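Report on one structure; see the data block that follows.
Heads up, one of the protein chains got dropped from this complex, but the rest are sitting where they should.
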Amino acid sequence: MQTTTMTDAMRPPVPAEPGAGVYSNKLGMWVFLASDVMFFTALIGSYIVLRFGMATSWARPGAVLNVPLTGLNTFLLICSSVSMVKAYAAIADGKKYFLRKVPGKTLQDGGLKFWMLITIICGAGFVGVQVFEYIKLVGHGFTPTGYREGSVLAEHALADPVKYGAGVAGMYGSTFFTMTGFHGFHVTCGVISMLYLYFTKVLPEKYSPQDYRGIEVIGLYWHFVDLVWIILFTIVYLI
Amino acid sequence: MTSVAHAKPAGGAHDAHHAPMSFWRKYIFSTDHKIIGIQFLFVSLFFLLVGGLLAMQIRWQLGFPGKPMPGGGILPESMVSGGVILPEYYIQLVTMHGTFMVFFAIMPLLVGVYANFLIPLKIGTHDMAFPRINMWSFWLALLAGLIMLAGFFVPDGAARCGWTMYAPCSARPDLSGATYSQQLWSISIVVLGLSSVMGSVNYITTIINHRAPGMTWFRMPLSVWALFITAILAVLALPVLQGAAIMLLFDQTIGTHFFDPGAGGQPLLWQHLFWFFGHPEVYILILPAMGMVSDIIANGSRKPIFGYHSMVFAIIGIAFLGWIVWGHHMFMSGMNPTLGSTFMVSTLLIAVPSAVKVFNWMGTMWRGNLRFHVPMLNAIGFVSMFTIGGLSGIFMAATPVDIPIHDTQFIVAHLHYVLFGGSLFALFAAIPYWYPKMFGRMMSERIGKLHFFLTFIFYNMTFFPMHIIGMGGQMRRIYDPTIYDFLKPQQPINEFISYSAFALFAVQILFAFNFLWSLKFGKKAPQNPWEDNGMEWSLPNPAPHGNWDKTPNVYRGPYEFSAPEAGDKDYLPQYVKLPTDRDPIPAPLSAGGH
Amino acid sequence: MRWWLPDAGSTFARPIDTLFLAILIITGIALVVVEVGLVTFVIKYRARPGRKAFYTHGSTRAEVIWTAIPAVTMVALGLISNHYWVIMKDKKSIPPNAYHLGVHAKQFEWQVTYPGADEKLGTSDDFTVRNQLHVIVDQPTAVELTAEDVIHSFFVPEWRVKQDAVPGMHITAWFQATKTGEYEIGCAELCGMGHYKMRARVFVHTPDEYKAWVAQQAAGGSE
Partner (left out) sequence: MTTPSTQPTHVRPNYMLIWLYLFVMTIAEVLLAFELPVSQNLKLILLLILAIWKAMLVAMFFMHLKFERWRLRLIFIVPLPLAIILVTTVIMEKVF
């Protein structure tokens, strides 16, 4: 799939870049991601510090949060990440189409349009499930301030304070909603950007094997968001 | 994604391809880095004025507590009563003075203005890597400033927990006495963080990827080096503050408990996060100043900078150490004393690269041929005042000595010696130095010299005595020192400081006049008024849109003053090709990798 | 007018003041070197027609020297400072015979709790006095600092004692007053509108005077 010859005509028209050896959009995205690492460091680091500093322990995993549902959500995000990278591979190979029959086989081969769409659907699905989860949680009485007075959760917490981490409910709510909320915000931004690219660049077939910088750059962002979720899922839901 | 500027082949002049732009596109929603720099300049000078006016009111209250302030009558009753500043207004004054000066005056003046203006010009490129993001960075910074300013006009007055916003005071309206303005503070900081990150991503990418052929890393002027390292600091530090400000905002609005000790929150967490950002921020505020002063001192001395490489490594060293010293702001906070020891040692070590820089500046002047133009005078002022600021820092770095002077006027003196004596003197050097490049005219040398000498005198009269009253124990941010018996004997010094501060402020009118008057009536600038070596001086003044028609070549380092091969001139610009010079090989379009 | 640190009132004052003086001398020398150097260069090397600057890019030897000298000085200073820092702030350095007082800071007052006759905090004969700190001269005293609402800072200039009181934390600061007399506590951390007036009076008594005062408080029935 790698061409071995390269003509000058194939060289994309960007200025000489003596520095990183990568084009500026990609370099800029990496620098931004480094910056985003520090943003999540502030949030996740505070969570770790606050949780360590607590006298009583956190609610047991699964007591308050719906882990199977979130597990599904994790699966969705992982799928979207792999479809993103498939989209990247597709356009690198010049497959701009949606689906095409593979010659000699019954299989269908997905192109950029197909894989991008899958990515967007999975990403939007993730956001949807998260919103659903939030609504459920708040309905049960789990809010950023702790367990709401008189709610189901508050009663459970009274009955079994250890399992539900009654002593630290306030901090549990604060950190949970802040971290997952800002992750969700990142996902939403990604979905919106991808939709924009889908309609302005992907569908009109503006990308080519010679220049698909937009796909690669948004892909980096998307994988990073996935990466953050992998960490968050473990430390927020499972530990 | 791909902006127009990118899709163009290297060396394409923008002017040639564009139809004349409308006024709005050219000067307001401009994507030209020079226009954005100038926009930043005007906006941050405005905020500098705001900060200065607040400082004058603080000085009135400290010098003459309980006396009606002249002109205080125009302020509403919630701030002053019968012309006398109220305690709740006083803490708004100190909070907003700090906030405006740090976030909206010094930081954008150094990073917003000069990173934008100088980086592409000095590395020989046409514009920033992402011109549109650059424009957004400016508008977001302005938005953040306006949100912050709006704090004065909401019902309960401006934010009032000090510019450091220590929780839990800042997190709870019933403790601080302000609701909306505290939230506005947090929102403004989040927006500002976004603006800074956008700007810094741009600076880093531009410097790494868009240097002209021949502009190798060690041919970059120290100003560009400093701005590069500053941008790295900003990109990694600002998000931490953003995260902290978001948590604070949630504490203030939706009732989370991050900093609420009642529910297991940790007030010290805010301090850790704030200063983890805050100490790199300190270097964001001084490194660009150091870089520009290096350029100007080499120019004024007509000599190559002394020890270019060690200057670069000193910048990197300061930036690196800057990440592991934040605890020295918290020596008295009840932090683990063992950590205090670690932080003390790392803090003291910062004296080393700082000393290297100071001695190298002196080494540059040694056996030079010194020209005392206004930028040079201010740069020398910078070196001498930064030295005092740096040395007074040692007192506070040594933890036992810090005990009596922590959070007193001594630290106020220290930080003003670094930020006013350091950053602001550097700006008084940089503004006239690159003024011709911005506006095509020179600022008046005569007024400039007068301004420098008067500022230098009154500045020292204002801030030096603060060391003394700080040693005497006067706490910072107190509304009325005279209620303490141990502070009463110092009140005459306080009065003296206030008179000096008013004079200092008045002298700045000279600068403002010089700046504004020269816009229209200044002497037309020759192409290279300072006989400097930088790439920017190969362009006409003011520099045209798109800078160079063709990407320039760079033939040597930035400080070849008085080089033997320069002939009878005492400077040899980076862009001049001598017969012995060969053209640099342009970097291959795809550099082998991907 | 005072031009120096406040009068010494505790055992911490001597090392701190000595160290302060030492740093003043070190930094003073550095300052004189730099400023005299600058002035000399400004005068000596001012531009004159027909002169050209000496073309040099630096001197490694000079740079090594002026890197090494500050580095050594700073490390030495750090080691000396750390010795006293541990004595003053480390929990383990609080003398076992220290007399414990509770100091509770709130907007905008200091509430000092005295152990009463049994010399133990947390017993029923404790009593609390607002904005008055009474201590015994030459007796190590430990104040257990707590805060009600926001961060305050317990600061007595004459004793060279400063320690933040943080809500949710229990911090002990110790000192040993060496002079009887009256002093003041100030709050050194911005704690709100009344930060400036968060002032308390400090009385350093002889042991007998202190006993008498405690007895008087007990008799007076003040809480």
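Each chain gets a letter, A, B and C, in the order it is written, and its residues are counted from 1.
Following the convention adopted for this analysis, contacts are C-beta pairs under 8 Å (C-beta built on N, C-alpha and C of every residue); 3 or more make two chains touch, one makes a residue touch a chain.
Note that the coordinates shown come from a computational prediction; the quantities given were computed from them, not determined experimentally.
Contacts of the undisplayed chain with visible chains (whole complex): A, B. From the options B:35, B:236 or B:447, the residue with contact to the chain not on display is B:236. From the options A:114, A:176 or A:224, the residue with contact to the chain not on display is A:224.
Set against the missing chain, the residues B:327, B:353 or B:470 yield one that touches it, B:327.
Among B:59, B:272 or B:477, only B:272 touches the chain that is left out of the view.
Residues of chain B in touch with the missing chain: 232, 236, 240, 266, 268-269, 272-273, 276, 323-324, 327, 335-336, 338-339, 589-590, 593-594. Taking the complete complex into account, residues 1-6, 10-12, 14, 20-23, 27, 30-31, 33-35, 37-38, 41, 45, 48-49, 52-53, 61-62, 67-68, 71, 74-75, 78-79, 81-82, 84-86, 89, 92-93, 209-213, 216, 219-220, 223-224, 226-227, 230-231, 233-235, 237-239 of chain A touch the chain not shown.
By definition in this document, only the chains that are shown with their structure count from here on.
No other pair of chains shares as many C-beta contacts as B-C. Centroid to centroid, with C-alpha atoms defining each point, chain A and chain B lie 36 Å apart.
As a whole-number value, the distance joining the C-alpha centres of chain A and chain C reads 50 Å. Chain B and chain C, compared by their mean Cα positions, are separated by 31 Å.
Counting only residues that touch two or more partner chains, chain B has 265-266. Annotation for chain A: no residues touch two or more other chains. On the chain A side of its complex with chain B, the touching residues are 11-25, 27-28, 31-32, 34-36, 38-43, 46, 49-50, 53-55, 144-146, 167-168, 170-171, 173-175, 177-178, 182, 197, 201, 211, 213-214, 217.
Contacts from chain B toward chain C in the complex involve residues 87-88, 90-91, 94, 160-162, 166, 168-169, 175-177, 261-262, 265-268, 301-308, 310, 332-334, 337-338, 340-341, 344-345, 348-349, 351-352, 355-356, 358-360, 362-363, 365-372, 380, 383-384, 387-388, 391-392, 394-395, 398-401, 403-404, 406-408, 468, 471-473, 475-481, 483-486, 489-490, 492-493, 561-564, 570. On the chain B side of its complex with chain A, the touching residues are 1-2, 6-11, 125, 129-130, 197, 200-202, 204-211, 213, 215, 235-244, 246-247, 250, 254-258, 260, 263-266, 269, 272-273, 551, 586-594.
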